[in-house]
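In this view, the complex is presented without one of its protein chains, the others remaining in place.
Order of writing sets the labels: A and B. Residues in every chain begin at 1.
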Amino acid sequence: MPTKKNKSTLPRLRLGAGWSYAPAPESAASARINEQYELFINGKWQKPAKRAYIDSINPATEKKLYRAAVASEQDIDKAVVSARTAFDKYWKKMPANERGKYIFRIARLLQEQARELSVMETLDGGKPIRESRDFDVPMACNHFFYYAGWADKLEFAFPNRAPRPLGVAAQITPWNFPLLMAAWKIAPALATGNTVVLKPAETTSLSTLKLASIIEEADLPPGVVNIITGAGDTGAALVRHAGINKIAFTGSTAVGKLIQQQTAATTKKLTLELGGKAANIIFSDAPIDQAVEGVVNGIFFNQGHVCCAGSRLYVQESIAPLFIQKLKDRMATLLVGDPMDKNTDIGAINSAEQLEKINYYIRLGKKEGSLHYESAVALPKKGYFCRPTLFTKVAQSSRLAQEEIFGPVLAILTFRTEDEVIEKANNSPYGLSAGVWTDKGSRIFNMSRRLKAGVVWANSYNLFDPASPFGGYKESGYGREGGVHGLLPYVSF
Amino acid sequence: MKKSTQRLSVLKTYKLYIGGQFPRTESGRYVAALDANGNKIANLCLASRKDCREAIVAARGALGSWSQRAANNRGQILYRIAELVESRKEAFIAELQQQGLSRSAATRETNAAIDCLIYYAGWCDKYQAIFSTVNPVASSHYNFSVCEPMGVVTLLAPASPLLGLVSVLAPCVAGGNTAVVLANEKRSLSAISLAEVLHSSDVPGGVVNILTGSYAELLPWIVEHRDVNAVVYAEKDAAQLPSLRTKATGNLKRVLHWPLDDWQQAEVQSPYRILDLQEIKTTWHPIQQIAGSGASY
Partner (left out) sequence: MKTTRPAVFKPSLLAGPAIDQTGVEERTARFTKRSIKAASKMQGLLMTLSMIDLTTLEGKDSVGKVEQLCYKALHLHDAFEGLPTVAAICVYPSHVRTAKKALQDSLVKVASVATAFPAGQSSIDIKLAETRFAVAEGADEIDMVISRGKFLAGEYEYVFDEIAAIKAACGAARLKVILETGELGSLDDVRKASQLAIAAGADFIKTSTGKIQPAATLPVTLVMLETIRDHYYKTGCKVGMKPAGGISTSKLALHYLVMLNETLGADWMNPHWFRFGASSLANNVLLQIAKEKEGCYQSPNYFSVD
């Protein structure tokens, strides 16, 4: 990028031009991937009744990676029955500390097989190996480790109440953090004494199937955890099954609403972790350089496939030009490409369908009159990739500022006063998360209180921890995952 | 027909309670409230969907200051309500008797309602300490989770005319929510009398709004309203639930079912009722590490 002699623009830095990093690929050989996976029901790998399978491709290469069974109603029934039997026969009778020890055991086995799991997660879903290795897999381990310890301490979590398990929990996880979401669902369910039937997303079943084999290795009683694979129909059939007591769903708001309607006439306890369009708010007194990093982490982490992504950036007008310049310069250093390369910052978009959706919104943003900017990085020829993208001059009333894109596309809006930005940030049907950047403590507490969101990251963004509750207000769903509050969706009094 | 020597009794018109005022229904519709013997004792407003809308607007308007009011002040206001109900105890008992309760049942119900208000008055500045957490995260961040009111809550009052109503209303407003109460269809009088107490206590206008009317007519409007955050349904009979849950889907309202028939039971009263109407908000903030091991300073 040659420097343009133009007085109205800031001097340009030549980033990513002097020294490029040679490829540093993680070896795919550490993952032993089967050609075909069956259903994990009642502690055994079972062929689907209809012998139907679905291919899963590596989104970075568009090549087939494996095929996974498609569970039909018959298989689901088998899984639910085995979970019910396991609940009655083993799990609810087992001393709580023994139950906890099984969960600890899963955590340890996950740690030991972390490398293989990371590689699987990256090959299957397209996320950078650095993120699988440093975030998804260790966080999943920690989640099991955290909830394992709760198993025999539940009476301390609910003062003056005697919590009881619900029974069989049906759990449906999304494709953006497959293993981590499975951990978020399974760990608290088991700790509270429930048994599980879990269905991962059809494009990213691999790490969950590996988790099934780890659970098998951990020697859990048969049927305590059942993993069934398949697409939306399988999920819908699982939700409909009369034998389940609990549904935990993470996914889109549209599907979440359908589930609420479908279960309206039942006693199934429901928790939903759905979409978002989070405001990330930068005040003029913010730690600017760290805020730039927080914005990058907020929208480009996991290709923007994050329900709590900071996709609406509000910058105080007085600092907007410099802030946006810094953001663009930071984007110039983001490496997009082979997810298996340890230096890759942004990997492959999860599917062709999702890439098309993202591109639709990019076209829409241009049509709406917002100013489009993307980094100059070269994209691989094969696979589904998208450059880190931002739009400036976005209006609050444009769709780009209102709808969840679920990709590396940032909408930038400006504001003048605190009052104004609170109103604009809350002006959304969603309420999952928000970011606030300011050096002023009293403002942080005011903002945190007024922002209608389940998680508020102050001078930080996209942080997660097993001890920290996560979940939304409004149409972002209900119920919390993580922490003490994450136990509540799995018990009755 | 009365005898000429007897004093003519004054029949009361029970109005709606919206935004701290007692308007008549904008629809101009009334029904007769009858006593246990079928005698007319009063006129009741038959609220319309527009009355519902006004009540929800009033509740939304009152939410900001009510939810941010000092917790102990909310407690004092609830206690004040209890004091005023106590001072009008005889009137409440008489009204309950008019609605068919025996003298002793009416007395029990009124006493329990007063005690329930006092119980929740005491919780206002304590439940936060019970249900909030400081979460020990692995990174260098201070992380805490607190309860926040869900917002505007619609309460479908149970049949127990005074105690049932207070048992759903008190935990709702104790937790900083504002309420739109749909009084029980069959026994509405106590709800409006309670409104008169609320009006003369220190409850700010709009924090509690009370409507009388037809469930069949009003429920869809209330439950589908996109600016309502939660619905509490407190009949033991779950028949209405599927339709409530379905109608609530539009904005993913939280639908709470508190299935009780005997509101006199002690375990009815619980801070977990307050928790039911709270969202959990988690805040992260970095911790600077200067001095000590692992610090870059």
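Assorted remarks:
Note that in this section a residue touches a chain if its C-beta (ideal position, glycine included) is under 8 Å from a C-beta of that chain, and two chains touch if they have at least 3 such contacts.
In this text, all values refer to a predicted model and were calculated from it rather than measured experimentally.
Checked against the full complex, the candidates A:Ala17, A:Ala242 or A:Ala378 give a single residue touching the omitted chain, namely A:Ala17. Screening A:Lys78, A:Arg130, A:Lys199 or A:Arg312 against the full complex identifies A:Arg130 as the residue touching the chain left out. For chain B, the residues touching the chain absent from view are 139-141, 286-290, 296-297.
By the touch definition given at the top, chain A reaches the unshown chain through residues 10-11, 13-24, 130, 134, 285-291, 293-294, 322, 325-326, 333, 342-343, 439, 459-460.
Going forward, only the chains that are shown with their structure count from here on.
Chain A and chain B, compared by their mean Cα positions, are separated by 37 Å. Taken together, the chain A residues at the contact with chain B in this complex read 142, 159-161, 253, 256-257, 260-261, 263-265, 272, 274, 429, 444, 448-449, 453-460, 463, 465, 467-471, 473-475, 477-478, 480, 483-485, 493. Put simply, chain B touches chain A in their complex at residues 68, 130, 133, 135-139, 141, 143, 145, 148, 229, 241-246, 248-252, 254, 270, 272, 279-286.
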